[in-house]
Structures are given as C-alpha cells and as structure tokens.
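Heads up, one of the protein chains got dropped from this complex, but the rest are sitting where they should.
Chain nomenclature is as follows: A and B, assigned in order of appearance, with residue numbering initiated at 1 for each chain independently.
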Amino acid sequence: MSTTGTTEAAAPAPVRQRRRLDRRWAGLALLLAAAVYAPFQLVPFHVFQLTMVLVYAVALLGLNLLVGHAGQISLGHGAFFAVGAYASAVLLDRWDLPYPLTLPVAAAVAFLLGLALGVPAMRLRGLYLALVTLAIAIFLVPLLKRFEELTGGSMGLTLAKPQPPAWSGLAEDQWLYFLTLAVAVAAFLLAASLLRSRVGRALHAVRDNEIAAEVMGVRLSFYKTLAFAWSAMYAGAAGCVYTWVIGFVSPDSFTVNLSITMLAGLVVGGLGSLAGPVLGALFVMFVPSIAQDVNDAAPGVIFGLLIIVVMYVAPTGLAGLAGRLTRKIPRKE
Amino acid sequence: MAGFLQQVVEGLGAGAVYASLALALVLIYQFTGIVNFAQGELAMFSTYIAWQCVAAGMPFWLALVVTLAVSFAGGMLIERVVIRPVEGAPELTIVIVTVGLFIFVNAAAGWIWTFLIKDFPNPFPGGALEAAGVSVNWSTLGVLGVVGLVMGLLYLLFQHTRIGLGMRAVAADPASARLVGIRVGRTLALGWGLAATVGAVSGVLVAPLLFLEPNMMGGVLIYAFAAATLGGFDSPAGAVAGGLIVGVAETLAGAYVGFVGSDLKVGVPLVIILGVLLLRPQGLFGRAAVERA
Partner (left out) sequence: MRVSAIGCAALLLLAVAACGGRSGGGEAGTGGGTAASGQCAGQQTTGITDKSIKLGGIYPLSGPASAYGDIPKGIKAYFDYVNAEKNGIGGRKVEFVVRDDGYQPPKAVEEARRLVEQEQVFALFQTLGTPSTAATWDYTNQRKVPQVFVATGASQWGTDTAHPWTIGWQPNYVSEARVYAAHLKKEQPEAKVAVLYQNDDFGKDLLGGFKRALEGTQVQVVAEQSYEVTDPSVDPQMRNLAESKADVFLNITTPKFGSQALAADAKNTKWNPLHIVNNVAASITVLKPVGFENVQGVVSATYYKDPNDPTWADDAEMKLYKEKMQQYAPGADPNVPYHTFGWAVASSFHKAMEAAACPTREGLRDSVHNLKGVAVDMLLPGVTLDTAQGDGFPIESMQLMTFKGQRWELFGDVIDTRKEFGPLGG
C-alpha cells in the first residue's frame, strides 16, 4: 500500500481522457503565460521572491523524484544544493567562467557526487538512508570551511550577479527571474518525460512494493541509485541558480536546517505530484515570513505541526488536496 | 601514555552521553520497529520539565520522579495522538512524522523557555577520581553508572517479563501478535512511554554537562544514531557499547589524526554509519533480519 501515490479514477472513457488532456495543457499554458507576464506586473521585491520560489521548486522537484516517486528518504538534500551552489560560486570566483556554463558543471558535479554516494547508500533500507544523508548534511559545513582556499572558508564568497544583456531591456531582477524560469521549465519538462517513461514506471514499482518490483525484473539498486543521482543533480542545478540570484555563498547558508526545511516543504506541497514541488516552494518561501508575525518561535511550531497534520489528513499534500477539492465539483456532461 | 589514556577516558565520557540517548532510540525501535528522529528533542523537553520543577522549588530527586512520570505519560500520549494515525503506513511516512515532531518540539521549547541557556543542577559530586595519572570526573562515572543500570533494566524487561515478550512479538509481526491475544495498541503506547522515560533520564544526565537550551540534543542525535547503528538497533547492550566506541573513536580521531582535527570530527559518525551498514548491517550485537519475500 502507498500513501504517496495519486489515486487514479477508474479507467475513463477515451473522450473524457482527451478532454482532460486538453484541460491539462490549457492549464499549463495559462500557468506559463502568467509566469512570463508576472515580472512585468510585479514590483522588483516580489519578482525576487518568485525567483526564489522557482529556485526552491527545482530543488524540491529533484527531492520529489527520490522521495515522492522512488519512496526513498533523504534528510540531506541541502548538501547537494550546497555543492551546486559552491561549484558555481567557485567557477565564477576562481576561473571567471561565464555564468551560463556553471549550470551544466554544477549539475554534473552534483550528479556524480549523488552517484558516488548513491551506490553505497542505496544498498540501505529507507531508514538507514535517512541516517546517512542526515550525517552527510551535518558533515558538509565543516568540510566547506576546511578548504578555505577554494571556498572562502567561513566568510564565504561574494559574487557579481549575472547582468541582463542590453538587447533584452530587462532589469536585473527580471533577467534573473527569466533565467530561473527557463531552468525551472526545463527541469519540469525533463521530470515529466522521465516519469512517463519506463524509468518512471520502474520507480513507482520500487516505491509501491520493492519485492514485487524485484520479482518483476526491476533492477532495484540500479533504479534507486539513479533516482538518487538525478535528485542530487536537480538540487545541484537549483543551488547553481541560487548562487546567481543571491550572489553570496557561505557554509552558514547550507546547514542541516535547509535539508529539513526542504523535506518539510515537499511533504506539505505534495509528494509524488508535479505540482507538489511548486506548492512546497511557495510554502517554504512565504510561511515563515507570515508566521513570524504571530510569534518569534511560530515558524518552527507551524512547520512541525503542518507536516504531521498533512501526513495523516492529506498524504498527497496541498497538491492532492487541491486536486480532490476540484474533482468534487460536479461537471456537466 | 597517560595522555593517551586520558583521551580514552574523555572519549568514554562523551560516549556515555551518546549511549544514554542511543538507549532510548533502541528501545523505541524494539517496541515499534521505527526510528524516532524526535527522540533527542523529546529528551530535551523532558529536561526542561525537570528544570521547571527545580526552579519552582522542588528538591532535585522529587523533580526527577515527577519528570519521569510526566515523560512516560507524554510519550504514551504522543503515540496515541501523533503516531497512531499513521500506524502501519510505510516507513517513509513515519520518518517524516517524527521529523515533523522534531521541528515542532524544538520550536515549542524555544517558545516556552526562550533560547537563553539554563543552569541545571548536577546530581553527581564535583571533582574527579585520580588513578594512574588519569583523572575521571565523578559526573562521568555517574553517567556511565546510570547508563549501565538502565541498560540492565532494559535487558531484564526485554528478556524476562511478559511485557517484554509481548513487545518483541509486536515488533516482529503485529498481525500475528494480535492473533495470539497481545494488545498491540497498548504495547506500542507502552513502548513510546518507556522510550520517553529513558530519554528523560538521558536529558537529565547530560544537561549539567552540555547546558540546557533547546538545541542541546541536536548535536548529540547524530552520534546517538551512529551508536545505535554500530551496536545494532535491537540491542540495548549494543547501544551502550556502540556509544562508547563512537565516543572514543571520535575523541582519538580528533586528537591524534592530524587531518581530522577537531573540526572534521563530526565526520566520524558518518564514516561509522556508512561502514557498519555496508559491512555488517545488523550492527555488532544485532541479529540479522531475515526478510520473508
């Protein structure tokens, strides 16, 4: 049994399916149009906030591949986020690489690291994986401080942000937003096609019943390791974009809290759906700011409580809840 | 040589702290088959209750008894309210719920008691025992003694009581246990209550050494996990041995391995967890789990 999968209605008629598909594309097109339109309508501060939402969404998308789709737990995804961020920062700082080139490098570094750690880690049951990833996230901070020549030590590195090219006529915030949006859209398309392929089905099989999946011939460790590496790659790419947007990295930016916040955001947003990471990112970005008006300690209390409540009221998170609500509205045939 | 021995003693002192929390982790795993990421935070919360009692003028030992009782009840309550709704859900769900509990309890303690450190009375005398050029603090010996005592009690409970038997049955296979007439729900609640009590003992033991504040147990947790993994999640003796080994290994690595130094010491639990899981997943003292396909 699974609490994370989306329940599908019994096989619908082909016509209805077609109509649903149309609705889906219409919705996505509308969403994209709104996303493109937004920076021209919003004040720079809100553009910046939306940019950060997209950055977190990409990271959560990766985490979702691992947690939501392959059913493995990571309490250390902030570490891969940090690796991507630092890879980009070091390339910009030491080698003056043009910033677009840092994205593939950061993603590749995170992917390889994920693969290297994934090979041993994936031989472990879910629980132990959580322990190992937690230990990695804790260990990363002193490690970043140790290699001071490269990483700038505890003072971190300050970097110039990518400037908009003259032809675009955009402000800095808008340019950063579109860069991030491009990465996010690419990341979503990649994830969507990945999940619709053989690989996606294999991952779901692993999540829903490991033993059955193995019996059916799914190479467990291969797919689990791959899912781990991919999700690390997504986190790395998000970290790279983070460096562009914030222009500053330091070990204190990537403590174990970041990893836990990411997992919390994803759970609340909705495991196993494509909308979940976006909703989770919105949650991570906006709830602490709102909650601090209640009490200084409120962000943590609300975060913790919401995770628990969501886990048993709506295991599919906000995304699932939104889906359930809209499905209840009777449709005219 | 005396220097080396002294380092070992230091490591044992740190290890006793890790072992005390590892015992609570192992206990709850034994009872319920899950790992509770919030165990350290619950222990911290219990310690605050003890602190509150002492601050209200209660004598220390009475405060301790009250704390243990409150923790036991609180643990059972948490099982009923927080864990019961997800009973039987995949491991992923339960781990996430305990992570949620972790965040919640930590923030709640900060909300109630602020983040300023509190002084906590030390039940053991100050000073140190001197022997062969090595000095051992009385409080280190005290912690070791209490940890050993708790370990012994747990062993008796697991192996020589009906409750322990029932509990092992529940952890092994809840459905079969229910069929033979064991009240599974009550056993699980009992497990949470006992684990919270052992956690409270751990918190009260370490608070005079680490100083009480909401993040007191945050640093200990990962070492306790390493200890439990090393000793095997189903063995109280293993948890204690694991804790001591982790403490000594970490201290010696910090002192004598130049590359590790005192900044990268925290890598030691990572290496231990990874190493154990790859080489001997059941830990030093644990029984290998045989899965029925």
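Convention: a residue touches a chain if its C-beta (ideal position, glycine included) is under 8 Å from a C-beta of that chain, and two chains touch if they have at least 3 such contacts.
Just so we're clear, the structure is a prediction, and the values are computed from it rather than from any experiment.
In the entire assembly, the chain absent from the figure touches the shown chains A, B. Considering the full assembly, A:Ser154 is the residue among A:Ser154, A:Ser168, A:Ser197 or A:Ser221 that touches the omitted chain. One of A:Ala38, A:Val119 or A:Leu170 touches the chain omitted from the figure, and that residue is A:Ala38.
Touch with the chain that is not drawn comes from one residue among A:Leu61, A:Ile246, A:Val268 or A:Met311, which is A:Ile246. In the complete complex, the residue from A:Lys145, A:His204 or A:Lys224 that touches the missing chain is A:Lys145. Against the chain not displayed here, subunit B makes contact via residues 3, 6-7, 10-11, 13-14, 17, 107, 110, 114-120, 126-128, 135, 137, 209-213, 215, 218-220, 223, 250-251, 254-255, 261-263, 265-266. Touching residues on subunit A toward the chain that is not drawn are 6, 20-21, 23-24, 26-28, 30-31, 33-35, 37-38, 40-46, 48-49, 52, 138, 141-142, 145, 153-156, 158, 242, 246-248, 250-253, 255-258, 273-275, 278-279, 288-289, 292, 296-300, 319, 322-323, 326-327.
Definition applied: only the chains that are shown with their structure count from here on.
Chain geometry summary: the mean Cα position of subunit A and that of subunit B are 32 Å apart.
Contact residues of subunit B toward subunit A in the complex are 34-35, 37, 82, 85-86, 89-93, 95-97, 99-108, 110-111, 222, 225-226, 229, 263-264, 266-267, 269-270, 273-274, 277-278, 281, 293. The residues of subunit A lying in touch with subunit B in their complex are 1-4, 67, 71-73, 75, 120-121, 123-128, 130-132, 134-136, 138-139, 142-143, 145-146, 211, 215, 260, 263-264, 267, 295-301, 303-308, 311-312, 315.
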